[in-house]
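Every protein chain but one is kept in place in this view of the complex.
Here the chain labels run A, B and C in written order, and each chain numbers its own residues starting at 1.
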Amino acid sequence: MTQSAKIKIAIVGASGYTGLELARLLATHPQADVVAVTSEQNPGVAYDRFFPGLRGFVSPHLTLSAIGQKDQQGKWPGLDSLLKKAEVFFTALPHGTSTECVNYLYEKGARIIDLSADFRLKNLEVYEAWYGQHTAAHLVPEAVYGIPEFHRADMKKTRIIANPGCYPTSAIFALAPLLKHELIDTKTIVIDSKSGTSGAGRTAKQNILFSEISEGIRAYGVAHHRHTPEIEQELSSLAGHDIRVTFTPHLVPMHRGILTVAYGQLKDLKTDAQILELYRAFYKNECYVRVTDELPDSRNVRGSYFVDLSVRIDARTQRVIAISTIDNLNRGASGQAIAGFNLMMGFDEGLGLNHPPLLP
Amino acid sequence: MTQSAKIKIAIVGASGYTGLELARLLATHPQADVVAVTSEQNPGVAYDRFFPGLRGFVSPHLTLSAIGQKDQQGKWPGLDSLLKKAEVFFTALPHGTSTECVNYLYEKGARIIDLSADFRLKNLEVYEAWYGQHTAAHLVPEAVYGIPEFHRADMKKTRIIANPGCYPTSAIFALAPLLKHELIDTKTIVIDSKSGTSGAGRTAKQNILFSEISEGIRAYGVAHHRHTPEIEQELSSLAGHDIRVTFTPHLVPMHRGILTVAYGQLKDLKTDAQILELYRAFYKNECYVRVTDELPDSRNVRGSYFVDLSVRIDARTQRVIAISTIDNLNRGASGQAIAGFNLMMGFDEGLGLNHPPLLP
Amino acid sequence: MTQSAKIKIAIVGASGYTGLELARLLATHPQADVVAVTSEQNPGVAYDRFFPGLRGFVSPHLTLSAIGQKDQQGKWPGLDSLLKKAEVFFTALPHGTSTECVNYLYEKGARIIDLSADFRLKNLEVYEAWYGQHTAAHLVPEAVYGIPEFHRADMKKTRIIANPGCYPTSAIFALAPLLKHELIDTKTIVIDSKSGTSGAGRTAKQNILFSEISEGIRAYGVAHHRHTPEIEQELSSLAGHDIRVTFTPHLVPMHRGILTVAYGQLKDLKTDAQILELYRAFYKNECYVRVTDELPDSRNVRGSYFVDLSVRIDARTQRVIAISTIDNLNRGASGQAIAGFNLMMGFDEGLGLNHPPLLP
Partner (left out) sequence: MTQSAKIKIAIVGASGYTGLELARLLATHPQADVVAVTSEQNPGVAYDRFFPGLRGFVSPHLTLSAIGQKDQQGKWPGLDSLLKKAEVFFTALPHGTSTECVNYLYEKGARIIDLSADFRLKNLEVYEAWYGQHTAAHLVPEAVYGIPEFHRADMKKTRIIANPGCYPTSAIFALAPLLKHELIDTKTIVIDSKSGTSGAGRTAKQNILFSEISEGIRAYGVAHHRHTPEIEQELSSLAGHDIRVTFTPHLVPMHRGILTVAYGQLKDLKTDAQILELYRAFYKNECYVRVTDELPDSRNVRGSYFVDLSVRIDARTQRVIAISTIDNLNRGASGQAIAGFNLMMGFDEGLGLNHPPLLP
């Protein structure tokens, strides 16, 4: 296939880590051609000077532009000029501000993979309780929650993919077999997740300085993190009834990686071997999910698209402990977005994603 | 008080991190004089060459000796020579091997703060289920589990203190007010702990190389960690009935620090303010326990003796989330051992321990 | 000595890492009473909430105040109110802005240890070439460059100490014996220094986020770092003639520590043993300088006031390689400032500074 036949892509919001990860992965994707990148703060900067590590992987002429705002006539020049260049848009804008942009692009016929939280929650009441008013509620039904392993068929048919959050992705993979097989008392689910700092973004904030992160660990957003309803939506769907969970995220002194440990009370005691076999069977057709005897280590997925999973029984308390790990920027954000793009365009789901992890 | 009046101390097992931390803290303790240090692998090495950072804080004549073994006549020359020099022994030997040594020292009239797990579990059946046969079972009743805040009176009267494990210390502080006040269903306790790597020791092992730890997180010992029965013993004692918990430890890429997040189902819903007030009241006389509105950060206790604590309610699930953090080497091991020494000798509990944390 | 007899101290600029390190060290200094702390950005915040790790070590009533600005009548209310409370001022303001503040305090009779660069350079032309115009040039002769080992006598007699920079401190200790003994060709000096990130400050900047620092190393300020003339001033003074050096700083993914490797061409070849002996002799009366056979490791001074030093000969090229390490916040900033305070007040030089390093 010639260069000209590649899909023209715009990354809207390319100055953060998810934008960088999209650019990194798309640089070697055989069907992608990133033709536009945007940043409201850094218009005019060549992208390979903005991220010098990308030199040689993006055109030296690829330059950050600003999308600006919609004008009073309802036109949005910054997006219109992108629409002339690109047919698929990865929108990685701050949660909330992306709604209007996605709506505009959708109206103009574009295909969108949205990395914000705006189109993930199907229940508007829930959305508004956690995020405030929704400005493009009519699009919510069209958007498909983009975990291929759970929504593959729908992802192939939509023009908007709501790319899942990093914590929800890890939690859903850990708990899905238990819920699908109705093995646990769904009132007893506790999800304890640990994330690297790239999940906290690239904006200069004192509390994520190296000197404030290294050699320490802390929980945050306890009992109030916005990924909670997203986790609950997908778990409820798997279980067939409404589920509420306790979810605790932590910040760990590392760049990449989420390790999620999920706890639940078993209805009937199982052995480690039985539960592992059940997980293996559940994911047996999924080549990007690796169920292992050994406990997962986030290092084994760093830089890769894999979900590594294992599970144990605490026989003394009849509790199951499911452990998953993903790279928060790859499977937890940009990699999964590209899988969504692949499905939407009819490509092989893992095209451009099949990289081994960087070890060590 | 003159130099000669200080208490003569031997550190038996001084080549690891707990030994180093004892030496570091005792170096500026006004009543302590470390007169002997031992290491089976490094006899004859001056201690300030073994740990060059200690140069100037220990005598250049303080040299590592080996304790060797008991002979066939039941004499133990390596310990006998220590008994001539020292009156108090901090034993930081590998779990199991320290039993015989402690027994010998005790028989000879010494005072012992034992940092192994050998004398922590009061129920011998439990001990043997987790550790194997006990070779000095008759001493177990004499040993006092050494968290000052919970066993202060007994610690003052004993000649053997069983210094608590790092994870149990953090978990017990987090959960004690809930159990004492009977606020939670004790069948629902989940304890998820994250530790720095110094807890894994100083012995050369491939899985704790920098290149195998940095930029990663992993759980280990899931459902089987030996600190579980120790946590259960103390929580059961606080609750007044037998409790079983699920306990999951993790290894985090940092030197020092444990962050423990403990979950339990509340019998009656409370507010954050109510539960915080209850915690504050519970620890109000304890100057080394800091109950804070803010969520704890392990960095705030690094190098110090403090326990930092906070607690939250997840109203949506009626669950309480108690979070504690300690320095695993200081409060989680050597600092608490020194508090035990202080109590045993009639000194002020915090003598030599009142250092601010090292930030950043 | 009673509490009331302690010296009342104000830390002007207490929200950064040098301020925090001053507070940490002064908290256990037997003659210091920190009565005021300032921050222009955070007035009104209790200091032990601003730095929760300090809880229990500073009064809960110690609250950050703003110093504001001098008014048109030449009065400075923010400083006047401090002058009523405190007699000694540690000024840790951004370089340049502190000049006027120091001048005002000096005029009012206060004693000042200034942690900025404003009073370090004795040659005004040099100062202005690197920093711009000096607004209190008349005070420069009064200020004493505050490395006790080299300016002890003068430090005892002054009311202004210009506290040295972190890199210069490490470089001067490494090279002093070579220059004093005229062992090297002074045109051949290359100084290659590596620093932890706390030296880059606590202000939110993107390039010092954890995600931008961890797992990387970079040089910065190559051939243009402002510590160059400060190093040259002191080395020239030791050599008795003007010296120019090449100085390259680096940012290393760690909190604390500077390792400086200094190179020079030997006039006459020496052995390792000879040069080590010469260093030992040079520093033989200095208890906070540890000359060791082993190569220094920055970890061995972390959190401490020590300078660790060693030196090697590259016989093949007749070059000497002198290596020093310090804690950039302690000996490289706040610890040395407290030594200056001690000397100025007639206390023992190391009062409150004799802490062992935190290992690991």
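The criterion applied here is as follows: a residue touches a chain if its C-beta (ideal position, glycine included) is under 8 Å from a C-beta of that chain, and two chains touch if they have at least 3 such contacts.
Just so it is clear, the structure is predicted and the values come from calculations on it, not from any experiment.
Although it is not drawn here, the omitted chain touches the following shown chains in the complete assembly: A, B, C.
Of the candidate positions A:194, A:255, A:270 or A:319, contact with the hidden chain is made by A:255.
Touch with the chain omitted from the figure is made, among B:5, B:153 or B:204, by B:204.
The residue touching the chain not shown here, chosen from C:11, C:139, C:276 or C:313, is C:313. Touching the omitted chain from subunit C are residues 187-188, 190, 192, 194, 196, 211-212, 214-220, 222-223, 228, 244-246, 248, 250, 252-257, 259, 261, 263, 295-299, 302, 312-317, 319, 321, 323, 360. Touching the omitted chain from subunit B are residues 17, 197-198, 200, 202-206, 208-215, 253-255. Those residues of subunit A that touch the chain absent from the view are 17, 20, 24, 27-28, 49, 51-57, 198, 214-215, 255-256, 287, 290, 292, 294, 297, 299-304, 306, 308, 354-360.
As a convention for this text, only the chains that are shown with their structure count from here on.
Rotation angle for the C-alpha superposition of subunit A on subunit B: 180 degrees, rounded in steps of 5. Subunit A and subunit C have CA centres that are 45 Å apart.
Measuring from the averaged C-alpha position of subunit B to that of subunit C gives a distance of 36 Å.
Across the assembly, subunit B contributes 214-215, 255-256, 297, 299, 302, 360 as residues in contact with two or more other chains.
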